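First, the structure itself, so that you have it in front of you.
Only one protein chain is missing; all other protein chains are in place.
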Amino acid sequence: MMQISCPHCGPRAQNEFVYERTIDSVVALDAAPEEAMKTLFTRNNPRGVDEEIWRHTYGCRAWMVITRHRVTNEISAVRAVGPEALP
Amino acid sequence: MSRYSALSLLRGAFNGQKHWQPAWRDPEPKAHYDIIVIGGGGHGLATAYYLAKVHGLKNIAVLEKGWIGGGNTGRNTTIVRSNYRQAELHNLFEFGLKMWEHLSDELNYNVMFSPRGSLTLGHSDADMTMLAQRGDAMRCDGIDAELMTQDQVAKFEPLLDMSRSARFPIEGALIQRRGGTARHDAVAWGYARAADSLGVDIIQKCEVTGFVRDGDAVVGVETTRGRIGAGRIGICVAGNSGHVAGLAGLKLPIESQTLQAMVTEGVKPMLRSVIQTQSLHCYISQSDKGGIVFGGDPDNWPSYAQRGNPIIMEQAVAQGLALVPALSRLRMVRTWSGVTDMSFDGSPIIGETPLPNLYLNGGWCYGGFKATPASGWTYAHTLATGKPHALNAPFSLDRFERGATIDENGSGPMPNSR
Amino acid sequence: MTELTITALPAAPIHVFEIWSNAADVAQRFEAASGFALPAIGRSSGTNALTLIRYEPTVWLVEGDVSGLSEVLGEDGALTAIGGGIVRVLLKGQGWRTLLMEGGVFDAESPNFSIGCSAATTIDHVNVRLHVLSETSCLAYVPLSYSAGLIHFWEEAARDL
Partner (left out) sequence: MINFTFDGKAYEAQEGDTLAAALLRNGIGLVGRSFKYHRPRGIMTAGVEEPNALVTVGEGGRAEPNTRATDVFVYEGLVAKSQNRWPSLSFDMGAVLGLAAPIFSAGFYYKTFFGSAKRWMFYEYFIRKAAGLGDAPTETDPDRFSQRAAFCDVLVVGAGPAGLSAALEAAEAGKRVILVEQDSILGASLIRDPQEQDEAWIDATAEKICAAGGRILTRTTASGYWEHDLVTLTQRIAEPGQVPPNGVAQRLWHVRAGEVILATGSIERPMAFANNDAPGVMLSQAVRTYARRFGVVPGKRIAIATNNDDAYKTAEALRDAGAEIVVILDARPTSAGADSGFHVHNGVPLSVTGAKHGLKSVSALVNGETKSWNVDLLAVSGGFTPVVHLHMQAGGTLDWNEEAQAFVPAISRQKVKTIGGAANPEPIFTVAPVSNPKKSFVDFQNDVTLADVDLAWAEGYRSVEHLKRYTTLGMATDQGKLSNMAALGRLSEKQGVAVPEAGLTTFRPPYTPVTMGLLAGAGARDAGAPTRRLALFDIHQAESPIWQPLGYWFRPRAYPKGRETLAQAALREAQAVRTTVGMTDVSTLAKFEVSGPDAAAFLEIICATTVNKLAVGRGRYTFMLREDGFVFDDGTVWRLAEHRYLLTSSTGGADRMATHLSYVRNYLCPHLRVSVVNVQEHYAGIAVAGPKASAVLQAMIGEYPPRHMSTVPAAIGVTPVIVLAASYSGERAFELYVEASHAATVWAACEAEVMARNGSLYGLEAMEFLRIEKGHLVVGGEIDGRLTPHDLALDKMLNKAGGYIGASGLSRSALSEPGRKQLVGLEALEGTIPEGSMLIRLEGEAPQGHVTAAAFRIIEGGSIALGQLVDGFARHGEELIATSPTRNQRARVRVVHPHFYDEAGERYRD
């Protein structure tokens, strides 16, 4: 169980978070069909660092992009995404 | 190859077991092979064996970065069954199950395939309908499946909690009696020994670090032990498919995830079959040594770490204890995890890649072990002939972009929702 | 055994106050209208009649009289009632912090989790929102459908803290 530093709540147990998908699999709403399917059905899946979308589902419900090493689980960055919020 | 038998063991008893030869050679890689299989797991070794045995090829190598059988072949819960709902899947796995039934003799290596029954419990009428549907689909295609009533289940596995007040009461089950377990390491070793005796070079500690290209075509591999040329190359490294395919510049419909399993201290026989359930996500069986082997959900996020989240394991144990309360005071003695290739419809990929001469076998999610013979057989056919066999034709890599996915759970392209 | 009582309070009006644009302006309008500032995440603020607790970046949970809040929001947000689906469970006594560690993953024992603090977390598989009222009391907002089970879990755990 990792510990993820939520940009809003601070360090929290991984169990409060749900993984959604990698950032390379985000299908833009305006993507052309062929491009959309290529995005949906291929992954970099590196044995190293990748950017992933997680949600603090059982906490503040906010979405974030986590930069994580797939072997060591080292999290090098967490970035908030979503509508602009008050500090 | 000196044959194994009770007699040869007896002979060993009198000569201090001194007459045994190494089960496989330790050859130096040659400059060129007709076919190279990347990955010395069960699937890769089986592929090499059938290439030599069925297709009569002589110049074959299996390249293994570590020790053979050291990946998912040695890190699973050893379950063998073919009870899938979708025809493409149950036909492939049934082909394999039939091979399991004679595999020890075929390889002259006891893989301890033990068809003690694959029992899938149902916890509601809805579950029982789904189980019946699955069983009916199998039966119509000539595969054994029976529905069991509550009473039959209680008699078959007496330690299951059959009380009506259980959180997930047991309403019945679907049983595939020909399903069961096998000794995972023995499968790798048995195929390795048999393939080696047919001249296959099994080269351990030889990691592929790149592909040699001639235009689009792949004509060899770079390895930690030098460049090796090849006519055709088959990737067979489930768990690391994304990484190895990436060396050839390919991106796959695969995400790697960690799957954990565990075993308890040994006790005298208490469970006879492999217990699974329609509503929960744990599977339980008792090994020949007496340990209760437990598996659960994969950790639902990408990972190449062969380490998991304890909470996932605790959930699987909770489910198992809710089904078999008598397991409460046993002790978990060992855990392990493997890196699984989670494909984007839950089904494997066996076939061509967009690059000439390069083939892919992967995407087995958490169900590859039981497919070992069928996977090896169909992949060998594909590698030898350049064309898929009818059994693996539906499992092509291009099915995703075409929309011809084989989705057993109907849960779509996100592996974490599977 | 530590003294601890677990009580489900009667239903009360609870609303979601969400801002989607011009957050700073809304905050100003809010303070002008109600006399106190919108709380930061992980905090609460309010009066006897109106409490706002912030669990989410753009959403405040409002307990009390919401008249006037729609005007504060204008076209920059919306107010939506959610109180029917929430049970407020009052944990009263010295042991509430220990209780919240049972089956939990959040550091309720931290000295930083003090009066006026709020946090959302999961306890025994249930999504729970916490609000520290005092050193000896904490209010938990629990989804209605899960509340009977969680209260039972707490009552059992409270026997052996």
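First chain written, first letter: the chains are A, B and C, and each begins at residue 1.
The rule is simple: a contact is a pair of C-beta atoms (placed from the backbone, for glycine too) under 8 Å apart; a residue touches a chain by one contact, two chains touch by 3 or more.
If you're wondering where the values come from, they're calculated on a predicted model, not measured in any experiment.
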Q) Relative to the complete complex, which of the depicted chains are touched by the chain excluded from display? A) A, B, C
Q. Among B:119, B:137 or B:293, which residue is in touch with the absent chain?
A. B:137
Q: Decide which residue listed in B:147, B:198 or B:247 touches the omitted chain of the complex.
A: B:147
**Q.** Residue among B:159, B:198 or B:247 touching the omitted chain
**A.** B:159
Q | Missing-partner contacts on subunit C, residue numbers | A | 1, 11, 16, 18, 20-21, 75-78, 80-86, 101-107, 109-110, 124-126, 143-150, 153, 156-157, 159-160
Q. Mind pulling the subunit A residues that touch the left-out chain?
A. 1-3, 13-14, 18, 20, 26-29, 31-33, 36-37, 40, 53, 55, 57, 61-63, 72-73, 81-84
Q: In the full complex, which bits of subunit B touch the chain not displayed? Write them out.
A: 4-6, 8-10, 12-14, 16-18, 20-24, 26, 66-67, 69-70, 74, 87, 100-102, 104-105, 108-110, 112-116, 123-126, 129-130, 132-133, 135-137, 139-141, 145-147, 159, 161, 167-168, 174, 180, 183, 185-186, 189-190, 204, 264-270, 280, 286, 288-290, 306-307, 309-310, 313-315, 317-323, 325-336, 399, 401-405, 407, 409-413, 417
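In this section, only the chains that are shown with their structure count from here on.
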Q.
With centres defined as the mean C-alpha position, give me the subunit A-subunit B separation in Å.
A. 30
Q: With chain centres taken as the means of their Cα atoms, state the distance from subunit B to subunit C in Å.
A: 48
Q: Give, as an integer number of Å, the spacing between the C-alpha centres of subunit C and subunit A.
A: 27
Q | Residue numbers of subunit A (touch at least two other chains) | A | 1, 15
(Q) Show me the residue ranges of subunit C that touch subunit A in the complex, using the header's touch definition. (A) 19-20, 23-24, 27, 38, 40-42, 55-59, 105-106, 119-122, 127
Q) Which of the residues in subunit A come into contact with subunit B in the complex? A) 1-2, 14-15, 18-22, 37-38, 40-47, 50, 52, 54, 70-73
Q: Can you check the complex and tell me which residues of subunit B touch subunit A?
A: 240, 242-243, 246, 251-256, 300-305, 307, 309-311, 344, 400-401, 413-414, 416
